[in-house]
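Heads up, one of the protein chains got dropped from this complex, but the rest are sitting where they should.
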Amino acid sequence: MSRPDHRQPPQMRPVELAVGVSRWAEGSCEITVGDTQVLCLASIEESVPPFRRETGLGWVPAEYDMLPRATSERRQRTGRSGKPDARALEISRLVGRSLRSVVDFAALGSRTITVDCDVLQADGGTRTASITGAYVALVEALKTLQARRLFAKLPVRDSVAAVSVGVLGNDELLDLCYAEDHRAAVDMNVVMTGRLRLVEIQGTAEERPFSREQLNRLLDLAEQGIRELTALQQTALA
Amino acid sequence: MSRPDHRQPPQMRPVELAVGVSRWAEGSCEITVGDTQVLCLASIEESVPPFRRETGLGWVPAEYDMLPRATSERRQRTGRSGKPDARALEISRLVGRSLRSVVDFAALGSRTITVDCDVLQADGGTRTASITGAYVALVEALKTLQARRLFAKLPVRDSVAAVSVGVLGNDELLDLCYAEDHRAAVDMNVVMTGRLRLVEIQGTAEERPFSREQLNRLLDLAEQGIRELTALQQTALA
Amino acid sequence: MSRPDHRQPPQMRPVELAVGVSRWAEGSCEITVGDTQVLCLASIEESVPPFRRETGLGWVPAEYDMLPRATSERRQRTGRSGKPDARALEISRLVGRSLRSVVDFAALGSRTITVDCDVLQADGGTRTASITGAYVALVEALKTLQARRLFAKLPVRDSVAAVSVGVLGNDELLDLCYAEDHRAAVDMNVVMTGRLRLVEIQGTAEERPFSREQLNRLLDLAEQGIRELTALQQTALA
Amino acid sequence: MSRPDHRQPPQMRPVELAVGVSRWAEGSCEITVGDTQVLCLASIEESVPPFRRETGLGWVPAEYDMLPRATSERRQRTGRSGKPDARALEISRLVGRSLRSVVDFAALGSRTITVDCDVLQADGGTRTASITGAYVALVEALKTLQARRLFAKLPVRDSVAAVSVGVLGNDELLDLCYAEDHRAAVDMNVVMTGRLRLVEIQGTAEERPFSREQLNRLLDLAEQGIRELTALQQTALA
Amino acid sequence: MSRPDHRQPPQMRPVELAVGVSRWAEGSCEITVGDTQVLCLASIEESVPPFRRETGLGWVPAEYDMLPRATSERRQRTGRSGKPDARALEISRLVGRSLRSVVDFAALGSRTITVDCDVLQADGGTRTASITGAYVALVEALKTLQARRLFAKLPVRDSVAAVSVGVLGNDELLDLCYAEDHRAAVDMNVVMTGRLRLVEIQGTAEERPFSREQLNRLLDLAEQGIRELTALQQTALA
Partner (left out) sequence: MSRPDHRQPPQMRPVELAVGVSRWAEGSCEITVGDTQVLCLASIEESVPPFRRETGLGWVPAEYDMLPRATSERRQRTGRSGKPDARALEISRLVGRSLRSVVDFAALGSRTITVDCDVLQADGGTRTASITGAYVALVEALKTLQARRLFAKLPVRDSVAAVSVGVLGNDELLDLCYAEDHRAAVDMNVVMTGRLRLVEIQGTAEERPFSREQLNRLLDLAEQGIRELTALQQTALA
């Protein structure tokens, strides 16, 4: 079974990370993964939310959303209906947790860096692209603080990136596009640090439960993708 | 490091599954896991949501919520503030997906079974207890349809249950209570079928990324818990 | 005309008041009236709302809600739709007012005790059961403050309980179950203190206006019910 | 203790009922009770809500609201905050129930008459004034249907009006203004038909529970007020 | 083509400005323009919103809304649906901006005057009537501050009023009623000061774009209307 864009099963789509794309945001990165495009903008605020007050620790939340026509069919605009967008809130929490797993909050000090991930165009993998791009935007913002000599060393302990893997028919695939994701029997998002330690693993059998052996083969694939993404992040931030 | 309730690391809390606890619901199960108590009520409706119409297939959604004083500190009641409860929506989606992974929707036919999971008291593991109890409530509801001869065989392909595992200090623990969950370096929820195939795995490094080896040891622990829960489900449904 | 559960017109359903049912709440009471079950949990907070500040007086609010499948047909979960649940808010206000009518707020001091009444199962009379159970939960919470020697005498001037009465056909009935309430020509909720003084009377002619004579006979019935409930409250709190 | 406007305890404020005050509404009545002013507009719709469909019966709902500066201090405008206005919803339900107690829905036929009661100026007794005025607006709207020969006789079985009574110090008062209502120990709203049968009684001990004897004296006072209001309604509708 | 009420194209409807119509509001004006009636109530508050703090400057916001049956067909009540009323918010902003264009905020000092414009009956031109009436209510409120000697001279630099003009068929009309407005090819609202300087111009080609020459003729018509309204405002405030 061949992939819609003729990739090999363990092959990622072309990835680009463009930094410095915003006039206003302190850190910015537009990430392109095939036809998926996410604009990641990091905003610095010299205060922290109530639960962090008096601790001396900073905070890094994220917000994720999609433009209404990012997808092949137009969806209702978030915030025009009264209903909460459960999927967007769930992904916002995931992106925030992933970034926070590598930040040294004592070194960051009592400030908040919010990373907005807005999907301009979606073709599968928007949450993993958001994490990979958000890390770059976050570091760009941290560099502006470093330039103001607020800390000598960037307050991150490792890099973080994410990729999807899945099972479609008998194939185990890396970096699913929407047409694949949509029909996958197993869909897994893996968030790892640059040193290939696990930050988050979210695997779902959409239709057919899977075995421990399959899980391990999928994680091998994911590791390979994270290695490529980490190298691209390093180049973009150099 | 000893556990607050003096359990061994690979030991679950006492679990009880009481069925037939509701006068009105077609299926019901109150699950108790240590001090965690969840009331799972399954409601049958002879119609399906719009996206299932004309397909002949049924649907199984779930809704999860907590009483305001289920927790050690009172939380604001959902639905009194204007803000959506992202956590409750995320868990509702997880419980629904887990149940649906074992249902034969063609055999169920064009009807919806909604399972409400309301946490009466919380001490960690409310989402995994909800899945384990919701499966029992769902089957109880399916039995009432079977009794009306709407199908010969229950339209489920396997059972499903869930348990948490985690890393606290140097210990790898099964079935974390709140005091443990709160301080865990790694927190993982594992949903598996009775045949020990994976339905969902959600692992989060709250603080310290983890290795592939640790992941495998945690999954071994989880398998052991799922085996126990599956046996209890069979007894409750017998 | 006989009652669905073969009671005499002036006969109440079996009532149980279980105290100490919560691990976390400072005061708790699960009240059972026939098939109606309400979990009443009282939470102490060492602060008061803005309108009570600087007065030295405490405050006692209540919140009432129902689980979605507490009723014979599943209702939409409060807080998932954008619409406010007018009925639940109205009853929350009634329960709060009833409790406040017997509290000595100067003796309570500058603290808030919130009583959550969550209906686990409904078969008519959920608001009156909530008041009767909430009083017990409130006193249980007050006792924990008394045990900390914050006051010598419990800061309540009397007890408070509630019962429904109504007219169905030619019968005047005490403590209507749902099947009766639903068809009643007159439906009245009566809140009284242990000394049989009126705190609140809410009578509604659903279909046929009623006379002053009928009102008086209904209040006689209610007094009898309040006497029984008061005795049960005293036993539960002893 | 004298009343702020020097009335005798059993004396009502001046009441005016102006009909035909709207260019658009099918029935209209502006009721003035002292400084309280409510605009009641009845709108006819040739359809019924879902729960009345296929029954041949009509429906009469009401909606109550206040202008933000109807009161001595400006309140936030309903619908600008996200929070529901529990008080307005509760009164809307009361006004609707009161009107429905005298309507013959089979004779009305499959149509809805919505009565909007908007308080232009408030000085106590806005809910009772709303009921008294809403009945007049409703009948005005019914007359336009009668003029179109949709029924021979107006589909109402009796008239309906409402008044407040209360206890302030040692006085039992009829028709409390805001300054009285605010300080009353007992506050009661009584809805009665023109034939002096009870439709709704809502009595609340704000501060001090009351006796059965007091209740009876208050109802005597209310009856006297309803007699006066009924006469004014008849004159306005003549 | 004759106008529905037989006016000449450049003729306004009868306008009345009644002041002192509220018991509670510090300033009040009920404006009637033909069948359009708006109640304008000004409320003084001795504080300012956050963005004005520490500036010594006052603030003047406005809020506009319509009763549900102000119009020929009943509209859903604002605040009962979850959806925002975009039109009411847009007009609220317009009325506020118009008033603020003539206020001397330094002379007003650190206080807020909110003007509520509630449309009791609508027949076109509700937003322009709101501006004209709101100015009168605002000045009435300012006079109460002047009477308390908080300033010698009223802190307004000019008066402000508003009128609609439009194109219907080949006619250029002043002060459109609803039947005209509804069918107009061009609809323009003009806000001007008493000295005939422009404060706001909002012209919309509903159907057919218009020329610069037409714009100028319409502004001539509007000036004439503003002159009349300004004279009426002066009389009402005298």
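A, B, C, D and E are the chain letters, set down in written order, and residue numbers restart from 1 in every chain.
We take it that contacts are C-beta pairs under 8 Å (C-beta built on N, C-alpha and C of every residue); 3 or more make two chains touch, one makes a residue touch a chain.
The structure displayed is predicted, hence computed values, not measured ones.
If you put the hidden chain back, the residue from A:Gly20, A:Pro49, A:Pro68 or A:Gly169 that touches it is A:Pro68. When the omitted chain is restored, the residue from A:Asp123, A:Glu140 or A:Asp181 that touches it is A:Asp123. The hidden chain makes contact, of the residues A:Arg53, A:Arg77, A:His182 or A:Arg195, with A:Arg77. Checked against the full complex, the candidates E:Asp5, E:Glu45, E:Glu172 or E:Glu200 give a single residue touching the omitted chain, namely E:Glu200. Against the chain not shown here, chain A presents residues 22-25, 35, 39, 41, 43, 45, 63, 65, 67-72, 74, 77-80, 85, 114, 116, 118, 120-121, 123.
The omitted chain makes contact with chain E at the following residues, 83-84, 86, 89-90, 92-93, 97, 101-102, 158, 192-193, 195, 197-207, 209-212, 215-216, 219.
Methods note: only the chains that are shown with their structure count from here on.
Its interface matching that of A-B in over half of the contact pairs by residue number, C-D stands out among C-D, B-C or D-E.
Annotation: the chain D:chain E pair of sequence copies touches via predominantly the same residues, more than half of the used numbers being shared. With rounding to the nearest 5, the Cα superposition of chain C on chain E corresponds to a rotation angle of 120 degrees. Centre-to-centre, using mean CA coordinates, chain B is 33 Å away from chain C.
Rounded to whole angstrom units, the spacing between the C-alpha centres of chain C and chain D is 27.
We define each chain's centre as the mean of its Cα atoms; on that basis chain A and chain E are separated by 50 Å. The set of chain C residues that touch two or more partner chains comprises 82-83.
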